[in-house]
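Note that one protein chain of the assembly has been removed; the remaining protein chains are unaltered in position.
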Amino acid sequence: MRIKVFIVLLLAAFVTGLFFVAVPAQAAEPIKIGALLPLADATGKDGSRSMELAVKQINAKGGILGRQVQLIVIDDELKAEKAAAALDKLCTVDNVDFIVGGMASGITMALIPGMKKYGKVVVWAGAAYSGVEKAMEGQDWFFHLHAWDYQQGAYYEKGWAEVKQKYASFKRDKMFMAYEEGAFGSGSFKGQKVLAENGKYEVQGEAFKSAAMGGGDYRSVLRHAKEFNPDQFIWVGYDKDALPMMEQAKEIGFSPLTFVGSPPAWPVDFAKQPLNEGVLLYSYWADTMKNVSRASKTYSDAFHKEFKDTPTTYFGPLCYTNIMILADAIKKAGTIDKAAVIKALETTNYPSPLGDTFVFKKSNVIDHQANSWPKFMQWQKGKLEVIWPWEYATAKMIYPFPAWDKRGKASATIEGEKKAVPAKDAKKDKVKK
Amino acid sequence: MLEVKNLNVSYGKLQILWDVSMQIGNESVGLFGPNGAGKTTLINAILGIVRPISGEITLDGESLLKMETDKIIKHGIAVVPQDRELFPMMTVLENLRTGCAYIPRAKKKYKERLEYVFAMFPILKERLDQPAGSMSGGQQRMVSIARALMADPKVLILDEPSGGLQPSIVTEVFHGLKEIKKNVSVLVTEQNVRQALKAIDRGYILEDGKIAMADTAQNLAGNDHIRKSYLGI
Amino acid sequence: MKYWKYLICAVLLIVAVSLPKFIGVYPLQMANIILIYMALALSWDMLLRTGQLSFGIAGFFGLGGYATMLTSTYFGFNPLLSLMAAAITAGLVAALVGYSVLRLRALYFAIVTLALGEIFRVIAQNLEITGGTEGMLLKQTMFKGDAASTYWVMLAIGVLTIIISIIFQKTRIHYASTSIRNDEIVAASSGVNIFKYLVIIFAVTSAIQGLVGGAYVQLYGFVEPTATTFSINFVLMPITMALLGGLYTTWGPVIGAVLLSVIAESLKLRIPYGHLLVYGIIMVVGILWFPGGIMGFIKKMFKISNQ
Amino acid sequence: MLIPCGQYKPARNSSIRFRDLITMINSILSKFKQKNFLIGFIIIIAAIILVAIYKPNVLFEGLQRSALYALIALPMALLLGIVDIVNLAHGEFMMVGAYFAYFMNVQFGMDPIVAVIPALFLFFLFGILVYYITFKHIIGKEPLSQLLLGFGVGLVLAEGITVIATNFPRKLGLDYVSSSATIGGFTFGTFEFVYVAATIIILVGLQLFLKKTDTGQAALAVGQNPRGAKIVGINVQWIYLLIFALSIALIGAIGPLFGTRYTIFPGVGDQYTLKSFILVAVGGMGSLNGVVLAALILGMAETLVLSSLQYGKWADIIYFALIIGFILYRSHQRQVK
Partner (left out) sequence: MTILKTTGVTKQFGGLVALSDVNVEVNENEIVGIIGPNGSGKSTFTNVVAGVYLPTSGKIEFCGQDITQKTTHEKCHAGISRTFQLMRPLIGLNMIQNIMVGAMFGKGHSLKEARKRSAELCKFLDLENVERPISAMTALEIKKMEIARALATEPKLLFLDEVMAGLNKDETMEMINTVRKIHSRGMTIVIIEHVMRVIRELTQRVVVLEWGKVLCEGTYEKVSCDQRVITAYLGEEAEC
């Protein structure tokens, strides 16, 4: 008796399962683009909205090759197995023509076997971990839009070198890196060590447990940093770590010459925080870039019009770019044939809202790498200003980082710095001591 | 007066009590019977822990049937359960206090009741701060009886009060029972029939869930049936 | 009547084996996920049948995953061999730690198994050989990711788990674990060597969890200590499935796994934002309506007694 | 410690009096007469002094960290340790409390520390609501279903907040959060002493409540022996409701304190549920002091390991190894007895 009931139930469950997954394929009228993003995450939300925006704009202009574009976004839930299943659904049930999206490196790793199996053209926005690149060696259908970890590191070095050239008083002989203990943080530190060896400066680092993982107490790391007395302090973590990190640095009286953070996003209302003044960060995009880049302004305005909101992460413009590059290539190829689209993609030359122009080149391992470059930004008077590269700079850098305990006169310090060039020399002397 | 009328109780399909009726006025009443006869079930029914399928239980004319246990206790029934049911990590004094703290009527008389209880069990006075769980079985029994008395009950139910007690203490308990019954109705179940019969006024014999016999203590003491079933003599 | 049962099982098995002929890759992938969680839920339940509540599923799952990764990377084991290595490693470690840990009961055992899992994670995260926090990539996943073949391997693991569970239910192990769960003193007085059976069952269930962990690595091709391989998800989801399906049975966790996986996936596709809210409500309502799990509900409905 | 005959304490009102505090201190002091306790105490004090000399920051920060752990674990100790209800949505309630304070601040400019008071009341009501809808129906049934129910409730709370307020992290930037003091050239943060203070207040408050009030005694009684509690006239259901609501009120009110210092997001509570659960198990069911002591030892040990540059990454292992060792030791002690 029991077995009967069980079988009935099991069959029922299975059949329901099969029915809902086996949504019948529709006639191949529109061009289908499948996207994988973590929808519960800020990056995924910005990304999916921007993709929708891009598709809407394309369709409003009559689509591509006279066909409409259909975007199918599936949540990867930041779970490897769910992401792999989602990829299978896109490729076999929805029969998409192209794959876009992507955020976390770990999830991308779980998708590699599937991507290789289907061999569809993939234009991938996420994944900075170079392990992914190694696994993608020799795959001509893989187009990557995010800088690899080693590229980012090298680029930062270049940036700081240029900053040093411009600002005589700038100093970066000793740096301390506080990094979250996950792959993101410790990968960054590994790269940084190599760079420091080449750049002949001293570096020390220590891992902390990110608030995202249940941490949130950074004082021991900050104390070690203070003892080390670096010129530059960098923390590599998440948006959740941003403000407590600064508060605790203030608490123990740790104010290095430059205070840099590199989270993928910032917490809500971070702009309103009084502590943010002078904090530097690595990012790809800020809303203020609309003042210096036309593409950025177009995107930003369109996004605001559509959603009455501003994207908080660079995944917004990046995912917009993702769709646009693909759409341009299809247009250029005149077909959705794989080989033709790959060829067309190789000739991409897209000025993106991120500021940079995307052109696919060879990277260390893969053939198709095009990316925007990170920018040095700084919070100034509640706004995120780009300070380097010079061509996108929206403001001048405040240097040195205004000490926490002198924040009462914060504004005076900034203005003083902007005007008073001689002050730099005085600081230089002080540093030399 | 506690009155039980035509009570039927069953656990699932198994009927435990059949048409049981009894009354307890201002007296002490014994309830005897072999293990499994339904003594504890009857007590549980009075306390509202088991719900009868039919019958009526009243205290001074007020029905107890629909009440929750805590309400019944507040109405003036106190119980000394078979397994004592003390709070092992709490001290003796705290245990005693729980006896009256939740009964508004008794709470007012806390000090008075405490004196009364100590008069009855002087040994407890020396152990006030000892956790109840660390005491010997006999002392725990005393705490349990004392806790019930703290409630200043109208009816006191004692379920096997002499179990696990040393004879001298048993004597003390039953001596105390005589004291107690002066102002409280007492219902006592007991295996130590001989001792109990000396302390009670009337007795009921419960067998297989039915009242087999009801008589005065004197008559029961002289009854051959009881000698045979319980004393084995 | 008896043969009818076997016949049904055989037919089901044939249907399950030939599934790749009829359905696409995506349902197969979903089937893989269901099988992964089902095996974890069932193995957890097998230990629970002795009354021991384990929170260490993720720990042994991750341990198996790392064993697979390390043996195939450093010793070039083929996938199936590396899966065996995963099962053996997890089983051995469980047997070893079981010697001290299985003297604990209830909440204490649960907490200690949880802590053990965390210790495995920290070790994996801090060693060079395991790739540290970045984890490691498998050179080539099992059968080059061929959906049918991987599904068959997962199916084999799932069926193996069900078979072990049935064996546990049909042999003296059932009597040992039930008596231990019901009353350890009675069990010992009847001659049950409680400790021996606990160690055996703990080792076997942990080996299954390790095996599933190994399969996970072979399917998705990487290990990563913090977010994926030792994820608390692999503790909470299987427990949820087993509880909702019905404890102490073979089919309860199976039904739970199928049902919850299907619900989760279909909710995700219908309600992209906030599907977990609905999922949570379903769980709460489920536990309030079916406190004995779905199997308990079925038994009640059909008035099927314990036997 | 026997009280001489005739000197038993006279009747007390249920209200808390100063004298009760003194008796409580006395009973704590009397523990020092026990040899084992004294030795343990001396060892702990010596260890703390050594640490303070070696690394003063460990002392302060360890104390603050321990206090936070203890603070969050205490409401769970009340619920799980005293009346045996497992609430896996513990951390999520704290998270909701933190969000409450955040929005009170953003909308009405209310200081989060002030928001503790409305949170206490609101979460008490919220606790009653949650109890009636969910936990009431499974108390006394299959204990495992409590786990699942708590997990489900936690998911609903976290996802509910995600739907309402998105899962972007939020953090109030209040000046006093990063206030600090300097003693002899050593600078340390002072805000987190709020946690120490709150822990002491809650611990003493709960102890007084449990020891000195009839309702508290009823809660202890229900926890130790639900059957016994019934037959002395305690409304057991009501006690479950009250303690549940009280626990939720406390954890909800801790939310604002937590949220001023830490970034909040819907998943922030998870880890703290787990930590509290572990602390309650390690500290001993039913013992609030034990939970605080366990938090102190684990928090201090963790901070000490973190404070060393090379071994900081192994702090987690120390934490969990301590837990395992402690539980094994305790079970061994039990068996010896």
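Order as written gives the chain letters A, B, C and D; numbering starts at 1 within each chain.
In the analysis below, a contact is a pair of C-beta atoms (placed from the backbone, for glycine too) under 8 Å apart; a residue touches a chain by one contact, two chains touch by 3 or more.
As the structure is a computational prediction, the values presented were derived from the model and not from experiment.
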Among C:Phe75, C:Tyr175, C:Trp289 or C:Phe302, the residue in touch with the chain that has been omitted: C:Tyr175
Full-complex contact with the absent chain, from C:Leu80, C:Ala148 or C:Val186: C:Val186
Interface residues of chain C (partner: the chain not displayed): 171-172, 175-176, 178-179, 181-183, 185-194, 248, 305-307
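The working rule: only the chains that are shown with their structure count from here on.
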Chain whose Cα mean lies nearest the overall Cα mean: D
C-D or A-C, whichever has more C-beta pairs in contact: A-C
Label of the chain whose CA centroid is most distant from the centroid of chain B: A
Centre distance in Å when chain B and chain C are each reduced to the mean of their C-alpha atoms: 52
Gap in Å, rounded to a whole number, between the CA centres of chain D and chain C: 33
Residue list for chain B, restricted to those that touch at least two other chains: none
For chain D, residues that touch 2 or more chains besides their own: 162, 270, 274, 313, 316
Set of all touching chain pairs, with the criterion as stated earlier: A-C, A-D, B-D, C-D
Sites on chain C touched by chain A in the complex: 5, 8-9, 12, 23-30, 32-33, 36, 125, 132-135, 137, 141, 144-147, 216, 219-222, 224, 226-228, 231, 233, 251, 254-255, 258-259, 262, 265-266, 268-269, 272-273, 275-276, 294, 298-299, 302, 304
Interface residues, chain D side, partner chain B - complex: 1-3, 5-6, 8-11, 14, 214, 217-218, 220-221, 224-225, 227-236, 286
Residues on chain D engaged by chain A in the complex (per definition of touch): 57, 61, 65, 106, 162, 166-171, 173, 175, 177-180, 182, 187-189, 191, 261-263, 265, 267-268, 270-272, 274-275, 303, 306-307, 309, 312-313, 316
